[in-house]
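On to chain A.
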Amino acid sequence: MAARSDSATRFVFTVPDHFLRGFVWLAVACLALFSACTTRGTANNGAAREIRDDAGRRVSIPANVDRVVSLAPNLTEIVFAVGAGDRLVGRTSYCDFPPEAKAVAEVGDTLHPSLERIIALKPQVVLVSTASQLEVFTQQLQGQNIAVYVTDPHDLEGVFRSIGQIGEIVGEKDKAGLLVQKLRERTAAVEAAVKQKQPVRVFYQVSGEPLYTIGRESFITDLMRRAGGASVTADVPGAWPKYSNESALAARPEAIILPTGGSMGSANANVADALRQSPAALQGRVYKINDDHLARPGPRSVDGLEEMARALHPDAFPK
Partner candidate 1 sequence: MITTASEAVASPARRKRVTLRKTIVTCAVMAAALLLAIVLMSLLGSEQLPVRASLCALASFGTSTCGLTQDQFDILFQIRLPRILLAAAVGGSLATAGAGYQALLRNPLAEPYLLGISNGAAVGTMIALVFFGAMEWTRPILAFTGALAATLAVYRLARGRAGATPERLILAGVIVTTFLSSVIVFVTVLMDATRIRSFTFWLLGDLSGTSKALLPVAITIAIAGALALTLNARSLNLLMLGERDAFDLGVEVGRVRIVVFVVASLLVGSSVAASGSVGYVGLVIPHLARLSLGSDNRISIPAAALGGALFVIVADTVARTVIAPRELPVGAITALIGAPLFIYLLRRV
Partner candidate 2 sequence: MLEARDLSVSYDHRVAVANVTLSLKQGEITAIIGPNGAGKSTLLRTLNGQLPRTSGNVLLDGEPIERLNRRNISRHIAVVAQEAELRFPVTVLEFVLGGRFAWATHSGWGWETERDLHVAESVLRETELSDLSSRLMNELSGGERQRALMARALATEAAILLLDEPTANLDLSHQATLLSVVRNRCNQQRSAALVVTHDINLAAAFADNILLMKQGRVIHSGSPAEVLRPEILQDVFEIRVLVDAHPVTGGPRVTPVHTDQSV
């Protein structure tokens, strides 16, 4: 043992030239340093992650994401909610929450975003909310090495999953996990409170004239169920079907939810004609809830859930 270390040291110190010795030390030091650097680099920048999005696509996300563009208001809210607001470089003109979001550059509106603006912002990932936006520009963005991630939740679980996935994408997995945890707790509390109650038959009026409501594929239908309501249109195919006036009348809902206010302004503040004589309208059980809490599948969906539950079952929530 002593002999071997002796021979190694003897090798280094028996090199005749001082300059050469210094050079060798320098080389060894660099080598050591270099190997340390590259090891870390490979761990963070080298391999991209593959995540499956809600459209079933396998999306390749770079390991370090610090430039994200959001193309829907709910996705902007999620990005800020998981603490990654500083990494948002582009949003739509409808993305108005939280207030800090307004400082982010605009890239157009949800339906017709400006491809040029998006590309100019050099994001690594673009978050989109439904597959309908997809065909328009996925090809071009992918050609620019920009990943496109589609969210399309059909229920509250899907919303939680979106929050988790986005958290992972932007590198805030823990914060996202914590947020989802809190949201689950609040959800569970609501569900427990209304558990014993008879579900209220509700008509959710997306718009009055023409008459639009929520269908099977809409996540709001699930939200309503958890809030102790049963949407009278829960079995109708589609997400936002245009509904027949007579079927709305015949449904005789006990309560009507009018999503209004928020970014929607004063629109949809009145019950549709066909429902004016419904039990809900006659008993005054028409509830206006901030549309942004219901139509945006994100952290505020649980606000909407609580508001719906309180409206439908006021006695289950003392105070």
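Behind the choice of candidates: all candidates are chains of the complex that A comes from, given by their letters.
We take it that a contact is a pair of C-beta atoms (placed from the backbone, for glycine too) under 8 Å apart; a residue touches a chain by one contact, two chains touch by 3 or more; residues count from 1.
Only a predicted model underlies this, so the values are computations on that prediction, with no experimental measurement involved.
By the touch rule above, chain A in this complex touches candidate 1 out of 1 or 2. The part of chain A that touches candidate 1 in the complex is made up of residues 94, 109-112, 207, 209-212, 233, 236-238, 240-247, 249-250, 252, 263-264, 267-268, 274, 277, 291.
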